[in-house]
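Only one protein chain is missing; all other protein chains are in place.
Our next item is subunit A:
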């Protein structure tokens, strides 16, 4: 039985199988994505993420799981990266250069462009700042990126003769894509992270009715239905506007890519609309570099930006300028986007410390903050913070929280499942408890089976792939001529011969098959004797049989031959006297294999006896 196998890859501490699967995170884990899929004899690795929470070996997936011995290149046919977030591509250099993989790596062009910047940044923090050893080098990132093959949206890429992949728009971040992996008639769709509601710079995810055997979808917000985005945007803009108007400063800690650009666009258009004059700054470095790429990849953005970029590229900000350290002390209102997003270090923390003292100022946290960070503390209402060196910082500025997230919510996930119409659904990238709810909903509403494997756990789906069979035109036409037009609702019976030759199936008429195979035709005849109590002569019995059959079988051609035998189509009936009992006549019924249906009907008819002559 052909089958599809899916395995979310476990963390690097594997080998110690003592960990219960639910603990090792994995498929049911927001931390990292790395999934192994076997389909139609091909092995594909989907995403190659790392876990941001660990700083030891556990941060990378356990690639030794894939092959116990032997090279990865021999085992894997290709690697697909859905988008540039590190939890989806962070382990790529480690995987390709340190573990060793030389096959193709597929990703979209924006991902290909932005991914190395993020990897390099990440490497710098890990090696230069934290001083970690045994980490990939800049050269490795470069070498790894050389193996990347860029794909366009909706472009069907033939990986080899049988395996093909196709990218769909996913909306999550610039260049995020969903991938359809197809071998023969079997297919799997992997969504990566996606967003079903458009935002200020990206459109909504979209997929056609591709009816895959399996849909692997993320489920970060499995149990959430979100409010309309507009309220959030409006609140955000109102807060910023009010603060700026009364002369205050607004600090927005963000991560370099993704939300930062969305908020920039939001503020930029608002400034433009309202004709505001207060300056907006964003931190130099990564964001600046990334903005450059955003300008280039206009086809990946939303309708508004695509339509207006001829007049003006929305990412060429008029009101947003690069930040300089000295600006933080200048008087007057301003808005600053600073990294990192959780206020735990770097520029955003520095500015925060400078501005926290004035109640006119405001800090807006646009995303989730990990426990222990300054961001988390102020969000939970703490007003006095202890900084290093026993300093106490009193926070007088206003603290606001705005959630801007780019994952599909439960409704969005259901919508995507509805669009793609898969036969099976597999949930990854979420918390087990929440996924349970979604699983139940999917099974209930779409009546498809749904899986949620733990890390290292393999899900095996048996598929019944349809096998195309070529039919000869002659045979088809002959069948057409016999009956009415084919009716979609009713199956039709068709006689023919199936020839299997070099994994090639053909349905031809039996004569042609015989000719092709050089065989002569054999005839198979059934004969049957029916004893009939009749005292009359054979001739008369035959005549009676003839008249009886003639009256019963109105649609068939019944003939009485001169030699005394009766034929019904090609079935021959002969009457003879019984050798022992002359009052019993023996009817010999003989038919070919092809007329089996009619023949057996005739015998059963004759066995009932003839009607009394009247």
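By definition in this document, contacts are C-beta pairs under 8 Å (C-beta built on N, C-alpha and C of every residue); 3 or more make two chains touch, one makes a residue touch a chain; residues count from 1.
Basically, contacts and distances are computed from a predicted model.
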Q: Consult the UniProt record of the chain that does not appear here and report its protein name from "PRELI/MSF1 domain-containing protein", "DNA excision repair protein ERCC-8", "Integrator complex subunit 4" or "Mitochondrial pyruvate carrier".
A: "Integrator complex subunit 4"
Q. Of the residues listed, A:223, A:547 or A:567, which one is in contact with the missing chain?
A. A:223
Q: Tell me which residue among A:172, A:241, A:407 or A:548 touches the hidden chain in the full complex.
A: A:241
Q: Would you mind spotting which of A:208, A:386, A:511 or A:596 touches the chain that isn't drawn?
A: A:208
Q. Among the options A:273, A:554 or A:608, which residue touches the chain absent from this view?
A. A:273
Q: Can you work out which residue in A:69, A:134 or A:303 touches the chain that's missing from view?
A: A:303
Q: Sort through A:50, A:410, A:545 or A:602 and give me the one touching the missing partner chain.
A: A:410
Q: May I ask you to list the residues on subunit A that touch the chain which is not drawn?
A: 197-198, 200, 203-204, 206-209, 223-235, 237-238, 241, 269, 272-275, 302-304, 379-381, 398-401, 410-411, 414-415, 418-419, 434, 437, 440-441, 445, 485, 488
